[in-house]
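Only a single protein chain was left out; the remaining protein chains are all shown in position.
What follows is chain A.
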Amino acid sequence: MGLGFMVGVLGVLFLFHAAYSTIQYRGLLKIMEEEFSGPPMNVVLELLLGFVFCISAALTVPGNFLSIHPDSEENRIVSLSANLDFMIFNHRAKALPSETDMKLKH
């Protein structure tokens, strides 16, 4: 959690810095009266790096992936629950009462 989260924070900071650099660059271009065609190379690199950091943080921080395969161990249903709403008490417990006398003490 700690490391992944820090990477995410770093990624967001990178993105903000890239945005700030682009704005600054545009301001510079306006002064020099040149046409804006795209951000400079180092800003694009920073942008990509921030993007990768953010994605990796988004994939690791919230938790592990769950399997969607129906035959995986987590999803494979091996038995149905006993239908407890329809449970009936007519069974061998009636004939074989448990020997230990249990009692609720209060």
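Quick note on the criterion: a residue touches a chain if its C-beta (ideal position, glycine included) is under 8 Å from a C-beta of that chain, and two chains touch if they have at least 3 such contacts; residues count from 1.
Throughout what follows, contacts and distances are computed from a predicted model.
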From "Dolichol-phosphate mannosyltransferase subunit 3", "ER membrane protein complex subunit 2", "UDP-N-acetylglucosamine transferase subunit ALG13" or "RNA polymerase II transcription factor B subunit 3", the hidden chain's UniProt protein name: "ER membrane protein complex subunit 2"
Chain A residues that touch the omitted chain in the full complex: 69-90, 93-94, 97-98, 102-106
